[in-house]
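Of the protein chains in this complex, one is absent; all others appear in place.
Chain lettering (A and B) follows the sequence in which the chains are written, and residue indices restart at 1 in each chain.
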Amino acid sequence: MSVFLSAIQNVFKGGAKYYAWLGFLGVLIILGLSAYFQQLDKGLITTAMRDQVSWGFYIANFTFLVGVAAAAVLLVIPAYLYHFKPIKEIVLFGEMVAISAVIMCILFIMVDLGQPLRVWHLLPVIGAMNFPASILAWDVIVLNGYLFINVALVLYALYRMSLGKEYKLALIFPLILLSIPWAVSIHTVTAFLYNGLSSRPFWNASILAPRFLASAFCSGPALMLIILQVIRKFSKIEIDQKAISKIAELIAYAMGINLFLLGAEVFKEFYSGSVHKAAIEYLFLGLNGKNQLVPWIWTALAFNVTAFIIFLIPKTRENLLTLNIGALLIIAGVYIEKGMGLVVPGFIPDTLGEIYEYWPTRSEAVITLGIWATGALIYTLMVKFAIPIYKGQAAEGSK
Amino acid sequence: MNNTGRFIFAFVTAGLFFALCLSTAAGAEEKTKIMKVAKEDHGQKGDMPKFLSPPPPENFPCSKCHNYKATDRKKRKLELAHTNIVLKHAEDQRWCYDCHEGDKLKLASGEPVDYSKSYNLCRQCHGTIFRDWKTGIHGKRTGKWDGEKLQRACITCHDPHQPRFKQLEPEKPPMKPTDIK
Partner (left out) sequence: MSKKIRSNTLGVNLNRRTFLQGALTGIAASALPFGTAEAFDWDSFMQKHFREMSDEEVKKVIERLEKEASLEWQKEIHISAAKAKPNVKFGYGLDLSRCIGCRRCVTACVKENNQSRTPQVQWISVLKFKKGEKWIDLENSEKYYNPKKVPEEGSFYMPVQCQQCENPPCVKACPTKATWKEPDGVVVVDYNWCIGCRYCMAACPYGARRFNWAKPDIPKEELNTETHYLGNRPRSKGVVEKCTFCIQRTRAGKYPACVEACPVGARKFGNLLDPESEIRQLIESKRVFRLKEDLNTEPKFYYFFTGWQVK
């Protein structure tokens, strides 16, 4: 119990850097809230979304973050199932990333709704959830279920750790076993959200679900790489370099697959050459003189290819500097490719052939930053809470 | 040929000729019958729809001024009266007297038609459109879709002398999404 209390106390204990970080996040959150209340008052007209491009930056961020959340499973599989010791110890940090990411996903959806107070209409029984017809209904179920699974796993593991004990595999094995296909499913369902719409030829491609998973397995672990190094630096938690190397190696394979699938998609659209290639043509080459996204997607591609090479070659993988550059490149590359590079071209040209070039407004950017800050804050507080418990465990282990 | 043969030949030929004459007469009668049926408005698909008609012009009936004794029926450009009417409707093939006769209109057969049934004139050439009009496919319909439907006589929308619609000024285009703030 004392461990638990000291863990909570630890949340409030910290040096100047810690409070500066919290203060920084706090400012972003307050600004975000202020912008959001303005949006609530005026309506979504404060965004740049219009009838022609009815989803934008919020949903782009949502899509990227679902991938990050799904990638926690990358750590779960070797840790729990193969008892790969280096990863086993840090898997909780990965699951905490998943929790923060899912909360951010939920927040991005909430700010995108025209009538957020009516969100209870989504619930079964008291609302009118359109299950199983609506893929969005599926997404609500799987995302919240994933959140629940990860929260349960983390709380249970921390609880056991605080008692100085190992987690009882028999108890949580069903949950772990469930969480692996569940993680795959949250991203598959999100892909199906887009994939199932015959109205948008850019999305209506079977390749979408595999691409989502491949890019998720790049971006999530890359974020983890950076976070783990930060944790290693700022706390006394030991994180085996072997774990970091293993994650980096797995990212290389995932990016390789992602690039291959991108090539397959580009071939199909441009070689077959039907009118449905208009969206991807807009994205990569511009259409009718409109080319706002072209520099962005090529930058993303360059980032991804560079990162792929960095992660593929063992030397650059081992070197911390190139490793971190690679990780940042992947995060940026996938963020562009799966965010604006996926959502916006789905609406360009629109169903009646019109091109409206969407670019987020300042209000959208401020709210988005606020939500990222919220996620970062939640993660920071969770990690701060978990560290004394870990340390307790480490202390026990060293006895 | 012997005498009997000649007689039979004459009999048959006469009979055939007589039959031919009868059939032609009957045919003519048949044709008149069809026109009469048309006039009584029992078309292929049943009764005529209810339709609006424009009011007659101020100077109607024409016999207020005209006694229709003119004999010059040669196609020419009118200079004394009705100069405002410029025919742009098969104007190379016909002119005023091909459709107008006294206080009535005139079909191609010469049969007079009342102005209130002017559609009979149009349908001579525009039969397919007339068929579409009766079923409501051609022309504007207002009123009730499951009750009294109201259509318009041809001349309500089409000037019979210049039936081609003039261009209209369009309503404003929609606002571009970039302009919607």
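Following the convention adopted for this analysis, contacts are C-beta pairs under 8 Å (C-beta built on N, C-alpha and C of every residue); 3 or more make two chains touch, one makes a residue touch a chain.
Just so it is clear, the structure is predicted and the values come from calculations on it, not from any experiment.
Across A:A72, A:I90, A:L122 or A:V154, the single residue that touches the chain missing here is A:L122. In the complete complex, the residue from A:L33, A:A152 or A:L178 that touches the missing chain is A:L33. Looking at subunit B, the residues touching the absent chain are 129, 132, 135-147, 157, 164-165, 167-176, 180-181.
Mapped onto subunit A, contacts with the missing chain fall at residues 5, 8-9, 12-13, 16, 19, 22-23, 26-27, 30, 33-34, 37-38, 40-45, 47, 49-52, 54-55, 109, 112-119, 121-122, 127-130, 133-137, 140, 193, 197-200, 275, 278, 346-347, 349-354.
The criterion applied here is as follows: only the chains that are shown with their structure count from here on.
Remark: subunit A residues 45, 50-53, 356 touch subunit B in the complex. Contacts from subunit B toward subunit A in the complex involve residues 176-178, 180-181.
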